[in-house]
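Missing here: one protein chain of the complex. Every other protein chain is in place.
By letter and in written order, the chains are A and B; residue numbering begins at 1 in each of them.
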Amino acid sequence: MNNPLLKVENCGIQFGGLKALDGLDFSLNSGELLGVIGPNGAGKTTFFNLLTGVYLPTDGSLFFKSNLLNQLKPHQINQLGISRTFQNIRLFLNLSVLDNVCIAFHQHIQYSLWDVICHRKKYIEEEKQIKAKALELLERFHLHETKNELAKNLSYGDQRRLEMVRALATRPQLLLLDEPAAGMNPTEKKELIELIRHLHQELNLAIILIEHDMSVMMQLCPRIIVLDYGVVIAEGTPEYIRQHPAVIKAYLGEKKDAKSL
Amino acid sequence: MKQIFVIIVALLILVLSHYLLNAFINPYYLRIILLIGLNITFATSLNLINGYTGLFSLGHAGFMAVGAYTAAAFSVFVSPYLNLSFAFIPELVRPEIFFILSLFLGGMIAALIGFLIGLPTLRLRGDYLAIATLGFAEIIKVFFNNLEAVGKAKGFTGIPGVPHSANFFWIFLIAVICVWVVGKMTSSSKGKDFVAVREDEIASSSLGLSHFKVKMKAFVIGSFFAGLGGGVYAHLEGTIYPENFNILKSIEFVVMVVLGGMGRLWGVVFAAAFLTFLPEFLRELPPPLSILSQFRMILYSLIIIFTMLIRSKKTSWFVKARMAK
Partner (left out) sequence: MTEFIQQLINGLAWGSIYALIALGYTMVYGILRLINFAHGEVYMIGAMTGYYAVHWGMGTGSLYHLLAVICIAMLVCSLLGWAIERAAYRPMRQAPRLNVLITAIGVSLFLQFSGQYIFGADPKPFPALIENKNVLDLHGVVLSNIQVTIFVSSIVLMLGLRYIVFNTQMGKAMRAVSYDHTASYLVGINVNRVISFTFILGSALAGAAGILVGLSNPTVNPLMGLMPGIKAFIAAVLGGIGNIPGALIGGLIMGVAETMVSGYLSGTYRDALAFIILIIILVVRPQGLLGKSTQEKV
């Protein structure tokens, strides 16, 4: 009964001759917070795309709550309980902030379109509840004042936060955050760290975090995986990672190279 | 309780205006008004597909044709027999019941065809979909052109309907229902998925929306109303030809949706009314200006081009403003 939430078994993907990810093998328990780092092009976002069904793995298998994810479509994977944000933000730009969040609730909506057409009580009341819940979520991310703005008119940091709200609204058990702190200033980053920590503890939410900002990673993640050229080169606590020679090599190059310069 | 009251009032208004219009307006203008009602149905149902869901169907006239021929065939071939077997229903309402039955059948068959056409085509990217739907509309036209039972290219004649069935009351009832359904759906949280799929397919599927299902929903509902409207159209005309449902017809609806603003409910309703009225208006102008009515289609094409150019000016201005930030 002590199954891990997510189990990745020897997973990989090939684009033509290029192995973008190879031999990925780890598991994640529910409520765990995992960081993924690595140089540009190491395969971090590709990993998210594999998990969410945007790409199909060419080797190995992925299990979520004992369901095989390999052949599932992105929307089916989300319905199982994995939700994500995108590296380059993908909001519904021409919809209002509130609508962006309300759409994400759709799986949990009880009324049918027929109730809408007949303007039944069921629809009116539930719609009110959805709006209230969406507002509550927005408020936690300090976005409630902009609820009627179009998403395209928000600032970059607000758009990132809105994307997180939207991902949370589908009520996932596993949240994948792709560089949530990108483009934020130090104060915003600090707030974000607090927020992620709160969500993690309060909802017992498992989170996988991709981030370039090391300070964010070190503060948040008890366990970090380092990817380079599609392969895991190190895995462990932040301290362990910081000392690991392979990691230093991947980021800074080899020592003797530096000397010979 | 309140809802029933509203419905009754709406029906009363429709009945009242029906009798007023029939009494005071000459048949020529009444026909224009009826066509406006029909075009509102067609344009609004296409708006759901092209405007809200961001698909690009160029084959709306095909679904209209399916509805028109099905409903007409029902009225011509089936209703006379039913008339005998259901003699116990009072003479006053019997034709109306059969009429509604034929329309409903037309709508359902159109929706079914829409579903079947959607299966292969809705997986395609936007611009391929345009050509594929255009192709299907053409195939439907060729089908009716070769079908002996409905008169081939010579036309399907003898469809009953005027003045009893295809009248102001039914046409505007259908238009109101269509606008209500589309407007209501797209303003609810559940029905916002149409717009979500239009805005970003990958993001919406990451939120658990199957974009194929959403597109199919829009396509089937849109085809249903097109079929419904087609059925009324057949009864209004009395004779229908496959050429009534050619590409130009589809394009007329597209112009209405484009001019009204894709995904804007009332904009499209007004555009449908305006563009139906416009050629008649141009024809009524004094001689030097009345020549404009010959340019109707040229005018349509210019409307398409300039609406799009103006709209892209706005977007490019927006892009610049964002880059400046």
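Just so it is clear, contacts are C-beta pairs under 8 Å (C-beta built on N, C-alpha and C of every residue); 3 or more make two chains touch, one makes a residue touch a chain.
These numbers were taken from a predicted model, which means no experiment stands behind them.
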item	value
Contact partner of the left-out chain, one of B:76, B:113, B:185 or B:251	B:251
Contact with the hidden chain (one of B:130, B:150 or B:220)	B:130
In chain B, positions touching the absent partner	54, 56, 58, 120-121, 124, 126-128, 130-132, 134-136, 138-139, 142-143, 145-146, 202, 247, 251, 254, 258, 294-295, 297-298, 300-305, 308-309, 311-313, 315-316, 319
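Convention: only the chains that are shown with their structure count from here on.
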item	value
Of chain A, residues touching chain B in the complex	52, 54, 73-76, 78-79, 83-84, 86, 90-95, 99, 102-107, 109, 111-113, 116-119, 123, 127, 130-131, 152, 166-167, 170
Chain A partner contacts - residues on chain B that touch it in the complex	3, 180-181, 184-185, 188-193, 195-196, 199-200, 202-211, 318
